[in-house]
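In this view, the complex is presented without one of its protein chains, the others remaining in place.
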Amino acid sequence: MLKFIGRRLIQMTFLFFLFLTLVFFLLESQPGDITSQFLDPNIPAQVRQLIIERLGLDGSVWNRWWNYITNFVTGNLGVSFSQYPRSVFDVIVERIPRTLFLFTFATLLAYFIGFTLGKRVAWKRGGFSEHAVTIGGVLLYTVFYPWFAILMILLFGSYLDIFPINGFIDPGFWRNAPFTGNEVFSQLILSLAIAAFIVSATAILARRQEERRTARLIRAVGYPLSVIVLVGFWVIRSEMRPYALDIVHHSILPIITLALIAFAGVMLLTRSSMLETLREDYILTARAKGVPEKDIRDRHAARNALLPVVTSFVLGLAFIIGGGVVTETVFSWPGMGALLLNATVIEDVPVATGALAFIGVLALLGHLIVDILYAVLDPRIRIAGRE
Amino acid sequence: MTGRPTQVTEDQSTQVDPTELEELTPAVEVGEGELPRSLWRVRLRLAWQGFRKNWRLFAENKIGLAGLIIILIFAVMALAFPLLRAVGPWDNDAIYDPVIGYDAPVAELEVVPTRAEVTDPTQQIDAIDAQLWCFGALPGDTCRIPQQPAPPSEGHLLGTDPLGRDIASQLTFSTRAAFLLGLIAALVTVGIATSIGSIAAFYGGWLDNFLMRFADLILLMPLIPILIVMSGLWEINLPLLGVLIGVLNGFGGTAIVLKSQALSVKVKPFIDAARVSGGSNMHLIFRHIVPNVLPLSFLYMMFSVTEAVSLEATLSFFGLLNVDMSWGIMLNTAQSQGYLRSGFEFWWLLIPAGVAVTLLAAGFFFAGRAMDEVINPRLRAR
Partner (left out) sequence: MTDTRARTAGEETPSPMPGDEAPLLEVKNLVMNYEIKTGMVSAVEDVSFAVPKGRSLGLVGESGCGKTSIALTLMQLLPNNARILGGEVVLDGQNLLELGEEEMRKRRWDDIAMVFQGAMNSWNPVYTVGDQIREAIYLHWEPRPSYDEAMAKISELYELVGLNPGMIERYPHEYSGGMKQRAVIAMALSCSPKLIIADEPTTALDVIVQEQILEELRKVQHEFGMSVIYISHDIAVIAEITDLIGVMYAGKVVELGSTREIFANPRHPYTWLILSSTPSITGPRRQLAPLEGEPPNLLDPPPACRFHPRCPFATDICHEREPPLEEIKPGHWAACWHHEEVPTELVTESR
């Protein structure tokens, strides 16, 4: 298992450098060099030459490439043009938690609902519900996403007026707030992370128990405990609570919208994966053993149907990150995606390429997590060569 | 028993390259003297039979048929545009040009002194607001205000946009661009992916390894942010966008799928047979492997179109492309003029373009899914 993760890490590092190289050549490929693009064309030639030398632009391509890579690894991404003199790194790091928040919740929601619904639809082959859910899923899968996001805003924001139409916080409400948005947001993430940890620890512990009664007991303690801890956290921090709720209120609609888009693909894939699994011999064996139908569906079929779904997450990752950029822009959610787009529009090249590189890192990390998760789920990979 | 001849094809498929089978069959079918001409007839007939068999399978899939119908409707729309512009009723350039046309119905409003006195906003306007259109208008005057965007009317079936341009004309005009973009993207994708997949499968070794790792990387990278940054560095127009999408897709996931298909072709006996009879590597790749990968390539062309159409619309919607008019631009115009956030009141700005993108993308996706079931029998419902 450790060997597997180690090998994966090496592969990822290689891919990461390949990706940085791609970004570098993307930068290189723009017409003219940075001085002709962004400096006053009337500056004296000597000054221009000095700038070129100071920026290290006079070396060979390989020199510049090496500079770019070493700078990136040491966290030096240059200085933002539009938010001068903040460093690109700072600008990006501020945005990362917001993007991860949106992204994590939307992904979890999408995979949870998509998988649960997909396995049920496949199980009850035929009938009205299968058609309705499948057609709905396909439509969501192909819908023009920014347009769909606008429709969601119009429906839930303007028409039903349940959620705010955009933004991360309500500026009027925060005018005299004793905290900054980032402070409250980091507490929010902390509390959610603690609760998530308790939930997953409970699930893993309960799964390991052979006796059903012990497993039930662990679940009966663990799940409520996570809720209690979450509530308790915000009882203690009651002065921050209204502001945290404001952030939550703003985040619900973008999360749901992004989840809906990603959910469709997960559901369609789960459905076909499940249909395939149900034809396997071990399903027949389980039936012959007298295993109740619900257990056959969940313990035997769905558990195996999950494997290709997890693999597909690598593809889904690109899809959902792209969707995230659109979501952040349409909802004015100040994350990395919105940053990337705004920086592009105002020609802040260092920030735009820096954000792109970070999105790449995000994708690679997601890929690594999926690989490890897959190995945990599939014993054929986990304990290859134990003998 | 119309299935008979194709049945034979399947049985022999392991020994004989199915794409060359036509050349072997005529021996029993035609007399010697007229061989050259009849050969083509036999080929055509076999192709027709294959097509008919596949069509029957395809037609069983209702969603696939629906997709095909959607594509056909859009094709008719694309063809209708030049016709309608040339012979009418859209032959007036000043009004119906999708980019520079202008037409706004004029509302004649009575100017009243204060906002409180406006009882019917379609008939009256207060003096302050009226200054925007009729400078110097006094209460009691009549002020003529051009209406843009205007709701659907007889002259403009889908209304006009915030700049007074005809929506229906923009919609049909953009269809052509969407098809063009889809076609470019699909051709480039498939051209690159088929070559790369076949070459990687054929040569194997480090070349295969490198190409596939590279494909992994591209597959992993979200296209939208990459294209956004590219659009900041270069001027991107429609054909260039098509090529870019094609290149990124072609080096990525599609290449991986086509490689595994090419790999399964490579181990078939007819490749050995061709090699033994002295075929060069290039001959083997392009005469034997590529033709057998093509059906799957064609399938991925469909999915490529879906992707290209929605990517273009997304980027245009953000205003990042150098494009005069497209469905994305239509939404962008409405958005940037502030008409999208105000609810469904200006639905004709919101609905037609969004539905068009969704439907065309869905049409190609549905058709692709149905073709997938024809090509991969494993997927067929039993």
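Chains here go by letter, A and B, matching the order in which they are written, and residues are numbered from 1 within each.
Note that a contact is a pair of C-beta atoms (placed from the backbone, for glycine too) under 8 Å apart; a residue touches a chain by one contact, two chains touch by 3 or more.
This is a predicted model, so every value here is computed, not measured.
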| item | value |
| --- | --- |
| Omitted chain's touching partners, listed by label | A |
| Residue touching the undisplayed chain, where the options are A:P85, A:G127, A:P178 or A:G290 | A:G290 |
| Where the missing chain touches subunit A, by residue | 125, 210-211, 280-282, 284-292, 300, 303-304, 307, 377-380, 383, 386-387 |
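Basically, only the chains that are shown with their structure count from here on.
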| item | value |
| --- | --- |
| Subunit A-subunit B separation of Cα centroids, rounded to whole Å | 28 |
| Residue ranges of subunit B touching subunit A (in the complex, touch as defined) | 63, 213-214, 216-217, 219-226, 228-234, 253, 306, 310, 313-314, 317-320, 327, 331, 335, 340-344, 350, 353-354, 357-358, 361-362, 365-366, 379 |
| Touch list for subunit A against partner subunit B, complex | 11, 14-15, 18-19, 22, 26-27, 29-31, 135, 138-139, 141-148, 150-151, 153-154, 158-159, 165, 272, 314-315, 317-319, 321-322, 325-326, 329, 337, 340-341, 343-345, 347, 349, 352-353, 355-356, 359-360, 363-364, 367 |
